[in-house]
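Every protein chain except one is present and positioned as in the full complex.
So, chain A:
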Amino acid sequence: MQTLFAKPFRGGIHPTGHKERTEQSQIEKLPTPKRIFLGLQQRNGTLLTPLVKVGDYVGKGQLVAKGASDMAVPLHSPVNGTVVEIRDYVSAHPSGIKIKTLIIKSSEDNSWSENYPPINPDTLSQDEMIQRILDAGIVGLGGAGFPSGVKLRLAKQKGVHTLLINGGECEPYLTCDDRLMQEHASEVVAGIELMVRAIGAKEALVAVEDNKPRSIEALSHAASEIENISVKVVPSLYPMGSERHLIKAVTGKTVAPGELSVALGILVHNVATARAVYHALRFNRPLIERVITVSGGGIEQPKNLVVPIGTPVSDLLTACGGLTMSAQRLVAGGPMMGQVIPSPYTPVDKSIGGLLALNEQEVRDDQSHDCLRCGRCVSACPMGLMPFQMAAHSRVSDYEGAQDYGLNNCLLCGACSYVCPSRIPLVQHFSHARGQINAQRSMAQKSALARKLTDARKQRLDREAAAKQAEKEAKAAARKKKAAEKKAKQAAAKAAAGE
């Protein structure tokens, strides 16, 4: 065990933890929800094709939808039940846009539809392991939701030597990873061992923030027998959970802007993902549930819950004693990077690790004031950017100017907004600007396509005109020839007659 006392990276903030609300609460199982809502479109917009029809019986763990590529993660039914509807329904996407959703009415039966016999993962080859992880529908459970199998395959190709496991959980309120590490340390460690083998890495480091002593103890204990897995203690500093910052804190290496961590030979995965990998490889079980922290000042009884994917948020609130009178806003994820949930009927998806109901004191909806040029956002920014400058540009819709100040390297971590004494919605400006830039980019692509089509049409019209002209000429030539022949014939006839 090793503690790093020096400041692990530049910037960062120490937000109030609020973790005491759920730190002590053991992970509970949510009663099976009556209805499950599985969205058939992923956050990145990829569409999934349903493999079942309305009226079909589906079993717990059955594959119900899959996509065209590995980037589209397959969906499995988290319950036994019947497909009652496939229709547009609100999604966990922050836009609240309705997407095609598979609605399953669950039965009382809570057993797995298949008997998954334990397998000895040692008999699997590396490619088989990665394929199974893909088939199990595992995504990064830290929040980004990137398909884990794709990440592992890339790491294997690039010859990654170190697997870094992210047990940082730097977001305030959230304790789901903390509890998971304490209660399922051996499964997490087993999952890490399997991932190390799947990508052919030399060693694995588990990084845990020093405000989780029990997790550190549990993991160190579980990994004590295994040579190439070691637990690293990192200081509590937001955003420690960011891939780049965790790498910097643990190894001292900096991932260059615009590069991926695999360039340094390091792959980062979340602890919950490690556990899901263990379940997928040892028992061949798909990812159908995850641990979610339900907390915040607007929740009666904050809890850590095992929630089937597709459970409506309202079921989670019910299980936690409902909302208090002062609850004002529902947030998916942590308070720093989380997104406002559009409706209490929103179903949870694979990338939601927390559900917060914030009360009046926690929601800081103050009037923002002028920038004082105090520079606090600059010293807080973990990427070394100048948030006030970027915001000034994006406020007047000068997105290129914002990009010149490094908007593309912004993590959207919200540290700047947290420290701003003028309450300027800095990070909101940046996510708006990012969206605008993406929109402009897709517009430019569309223009390029239109230009290509216009040129193609022009060529086609020219070709057609040329063909018509040629035909006309050919016809005229034929006519001429015919006339000449006729003339010749007539002349010959005349000559014959004359003789």
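Here is the rule we go by: a residue touches a chain if its C-beta (ideal position, glycine included) is under 8 Å from a C-beta of that chain, and two chains touch if they have at least 3 such contacts; residues count from 1.
Operating definition for what follows: contacts and distances are computed from a predicted model.
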item: Among "Ion-translocating oxidoreductase complex subunit B", "3-isopropylmalate dehydratase", "Spore germination protein" or "Tryptophan synthase alpha chain", UniProt-listed name of the chain not shown; value: "Ion-translocating oxidoreductase complex subunit B"
item: Contact partner of the left-out chain, one of A:A256, A:A439 or A:A465; value: A:A439
item: Touch with the omitted chain, as defined above, among A:Q24, A:S111, A:S343 or A:T454; value: A:T454
item: Given A:T22, A:Q41 or A:Q62, the one touching the chain that is not displayed; value: A:Q41
item: Interface with the unshown chain - residue positions in chain A; value: 41, 43-45, 91, 93-95, 97, 99, 367-373, 391-392, 394-395, 397, 422, 424-425, 428-429, 431-432, 434-436, 438-439, 442-443, 446-451, 453-454, 456-457, 460
